[in-house]
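Sharing a structure here in structure tokens format.
For this depiction, one protein chain was excluded, whereas all remaining protein chains were kept in their positions.
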Amino acid sequence: MPMETVFSVKPFLAVLVSLIAIPGIISSRSQNIRESWTFAAAGIKLVLVLSMLPLVLNKGVVEYTVFQVFPNLGITFRVDAFGMLFALVASSLWIVTSIYSIGYMRSLDEHSQTRYFCFFAVALSATIGVAFSANLLTMYLFYEMLSLATYPLVTHHQDKEARSSGRKYLFYILGGSIGFALPAMLITYHFTGTLDFTGHGVMAGHVTSGTALVLSLMFLFGFAKVGIMPMHSWLPAAMVAPTPVSALLHAVAVVKVGAFSVVRVFTGIVGTGVLADYNISLVVCVIASFTVIVASMIALSQDELKRRLAFSTIGQLSYIVLGVALLSKSGMTGGMLHIAMHAFGKITLFFCAGAIFCATGIKYISKMKGIGRRMPITMTAFLIGSLSVVGLPPCGGFISKWYLVLGTIEAGHIAFLFVLLSSSFLNAAYFFPVFYNAFFCSPEEMLFEDKVNEAPLWCVVPLVITAGISVVLFFYPQPFLNLAKLAVQNVLGG
Amino acid sequence: MKILGKLTILLCGVLLMVFAMEFPNWGDPESPASTHLSPYFIQHTMEDTAVPNIVTSVLADYRGYDTMFETTVILTAGLACFLLLRIERKKIPHRYYRHEPTGVTLRMEGEKYPKNSAVFQRMDANWVPYDFVISRTCRLIIPFIQIFALYVVAHGHHSPGGGFQGGVIMGASVILFAISHNLRTSIKNFSEKTAALFSVTGVFIYAGTGALCLLFGEVFLNYSALAPILGGDRVMARSHGILVVEIGVAVAVTAVMIWIYYNLSSAGKQDEGL
Amino acid sequence: MESIFSLVLAKANYAAYIILMMIGLYAMIAKNNLIKKIVGMSIFQTAVILFYVSIGCKKGATIPILRHHGHPEPVGHAAENAGAHAMDAAHGAEKVVAHAVDAAHNAVHVADYINPLPHVLMLTAIVVGVATLGVALALAIRVYNTYGTLEEDEINQQLRSG
Partner (left out) sequence: MTRHLPALIIVIPLLSALVTSGSGWFNQKAPFRIAVSALLLSLLCAVLMLIQVVTTGIAMEYRMAGWAGPMGIVYVIDHLSAIVLVVITSVSCLNLVAQRKNIHAEFKDKQGAFNALYVLFTAGLIGMTATGDAFNLYVLLEIVSLSGYALIGLGNTRAPLATLNYLFLGTIGATFYLLGVGYLYIATGTLNMAELTTMIPKLMDSGVILFAFIICVTGLFVKMALFPVHGWLPDAYSQATPAAAGLIAPLTTKVTVYILIRICMTVFTPEYTFDHLDISGFIVLVAVVTIVFGSLSALAQKNVKKMLTYIIIAEVGYMVGGFFLGNRLGISGAILHIINDAAMTLALFLAAGIFIWKTGGESRSDLKGLFAKMPFTMAGFVLAALSVVGVPPTCGFFSKWYLISGGVQAGNYLFVAALIFSSLVNAVLFFRLFEIAYFEPFGEDEDHAHGHGNSHGSHHHVGALAIKEAPLDMLVPFLAACMALIVLGLYSGTIITNIIQFAIPTGVI
């Protein structure tokens, strides 16, 4: 199937645009000017990404090499269906999150907001960079850039708790990438002589089964952002960050970059053939399933809302890995689609958590009884988000889960079907009590007085938008679904 | 530490000795060192540079570049000692002088001192008296030492000698003066600033001669380019060029020796001293 | 037994330099007083100078100063040829031997003069030794000014307690 390759600077610009905005953000004299720089960058970024969409949907590819740092390896961007899927999610959610950030940060009167917006922009650059990277080196570069750019965001409060969390965050993320991913990358390069992502991987015929297994696991654990157990504990720790950061970074950018990287490496470097032939996929499936179940169980026991969401995220990320590792057509489609669907659902939930904190200062679920009466919009959005994450109609999450379930049957691994189903039950078990408590509690149990109201408009509007999109995606999942299908086509052929 | 040191030393010594067994015998005329490069120097020194002292011709011409840096090494040492040790002298508000014939003591403000220093004697705790016999004897010898130094420098082309040797002798004569009198007297005659400037000038004569060759369109230090200035043909120009740089070396070595002595002997105070 | 003796005697220069060098090295490692260490360093460097100079030695040869330089003819002769010779100074290494045969009429016998090169090199090494000694003494004075002693163990004691 011949693919049209266009050489264009657009992917590079899409990465660069938020970096270019930084001097503007720093030098702005007032908050409004600063925020308009952010919006301008976010808007231009989305437009640039969208402008490449038609081409990608027509099975085209956009390529651009910035620097040829090694004789046959450069810092190269390449936009294909999978990358486009992820970039689309990230760049559209940046705008929403920016709105939300303004509301959140201003209403809580946080310090160092300029720094916050700067590193937010850097993080977005890095995310798009990962999405558009054409080889493992470029991806590694932006992956590290993201790790470092998010550190000041995670530790924004600069207190003791932030310090220890930040330490944990870097320990896992940097330790994983330098300790595992970097050597794995170099060893791969040594054996294969290339790091380009190709449809069928580059390892086939170059490595023995043992080496392939070790390398695959090094990648899986090395890209610790995907939060596969036991490399997961940075994620709950990182919840000390301001909620918009948790929302965008820990529901969209950071964790999804991890998942995206793992999927990209498994399909583009290791190759589906190698994964299947040496039974690596099965090992990965088992590890992912373990994470899915255990993370959901831990989530049940968490009382702090953001921590519960964090453990939920850990479980959901493993869905993606599991889906791709099933190596069946539907499984892969479901896994890739889940990147988008989960992002919209989970970001809604985080926004809600943040809005509750903004309005009431409450973090714990046990203290949220009756809050639904006071903040109906927020809690309705929370319901929609939960439905999406659990995977029930009429929400986008249902579609991806549907494909995942189909995938397990297609692959003939019924055991994983049960994993998915039981996990869904667990998801429901830890989300619905929140919602139930918020609305259906007796008046005497209500913990809120009349003076509590909805969070500021800047906070409420974004969560309504994302909740709305979650619903819309159920009825109209085409853009993401088509991209995911195209991506699977590239990988599996046919 | 001592046992360990002895063991290391013993081991090193034995190892060195074992490998030394492979060396050519002492004084073996057939050794590579004696047959490879040195015959060229021995045979061509006259036709190349017209200097019969082969050591001088190799030193200042064939390997003249090395020697330039050798001189620079000396200068570096002088600068290093200065930089490490020199302490600014405290401004002394006033000094006492005794008028020898009458025994009257004068108090002088600031750095001023009586011009007629044969009659006035400075009084302070740091002052070291020097012996009359020794100082006069040295004054007697020093001119001869200095003439000999000049001879060594100038006759380096034809006999053992040259800039380094002559310079050291010259420097030693000044140091002898400083020892036999005292540092303050010596500094009065040959100040630190003079020493520093002379040492720089000496190296500058050498490097400048080399750079002059560049200006004349030849490679660095190729004295034959200086034939138009120095007179004679290109070979004699080399011979003369060698003399010029030897003088530079002598100036530098003399001055640096004195400079280092000044700083070391007074621990940088440049006041009293040994 | 005799052969070993003669062998050692034939390499006596190397033995001398090695012994001297080891004495210097030992003083640098094991002595406690900084000035003694500096003295050891000087001995150490001098040993290498001895080694080099002994390389230059040649049996039956004299110091490398040409004897017949007073005679006008060789000089004049040399001066005539000199222009050309100075110009093509780019003799390759292999040409050197050829020249040795070629220039036999110059009446300069290579075997008569010892190798000048090591002497030149050692002039440099001596200078370096003097310079290093000077700087080392300057540093020792600074150390003495700071600690009031030049014994290393006393200085270490002061450092530990201070």
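Residue numbering begins at 1 within each chain, and the chains themselves are lettered A, B and C in the order written.
FYI, a contact is a pair of C-beta atoms (placed from the backbone, for glycine too) under 8 Å apart; a residue touches a chain by one contact, two chains touch by 3 or more.
What you see is a predicted model, and the numbers here were worked out from it, not measured in a lab.
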*For the chain that's been dropped from view, list the shown partners it touches.*
A, B, C
*Among B:152, B:196 or B:251, which residue is in touch with the absent chain?*
B:196
*For the chain left off this view, which of A:189, A:260 or A:278 is in contact with it?*
A:189
*For subunit C, which residues lie in contact with the unshown chain of the complex?*
25, 28, 34, 37, 41, 44-45, 48, 51-52, 55, 86, 89-93, 96, 117-118, 121, 124-125, 128, 131-132, 135-136, 138-140, 142-143, 146-147, 155, 159
*asked:* By the contact criterion defined above, which parts of subunit A meet the unshown chain? Give residue numbers in ascending order.
replied: 67-71, 74-75, 110-112, 137, 140-141, 144-145, 148, 152, 155, 157-163, 166-167, 170, 174-175, 178-179, 182-183, 186-187, 189-190
*Positions on subunit B contacted by the hidden chain, ascending*: 16, 19, 22-24, 31-38, 40-41, 61-66, 68-70, 72-73, 75-77, 79-80, 82-84, 86, 88, 193, 196-197, 200-201, 203-204, 207-208, 210-211, 214, 218-224
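Following the convention adopted for this analysis, only the chains that are shown with their structure count from here on.
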*Taking chains as nodes and touches as edges, what kind of graph is this: line, ring, star, complete or other?*
other
*Express in whole angstrom the distance between the two chain centres, defined as the mean CA positions of subunit A and subunit B.*
75
*Just how far, in Å, is the C-alpha centre of subunit C from the one of subunit B?*
18
*Sort out for me which residues of subunit B touch subunit C in the complex.*
1-2, 4-6, 8-10, 12-13, 16-17, 20-21, 23, 25-29, 31, 33-34, 36-48, 50, 52-55, 58-59, 63, 66-67, 70, 73-74, 76-78, 80-81, 84-85, 158-160, 164, 224, 233-236, 238, 260, 263-264, 267-268
*List of subunit C residues in touch with subunit B within their complex*: 7, 10-15, 18-19, 21-22, 25-26, 29-30, 54-61, 63-66, 69, 74-75, 78-79, 81-83, 85-86, 89, 91, 93, 96-97, 99-100, 103, 106, 108, 110-111, 113, 115-120, 123-124, 127-128, 130-132, 134-135, 137-139, 141-142, 145
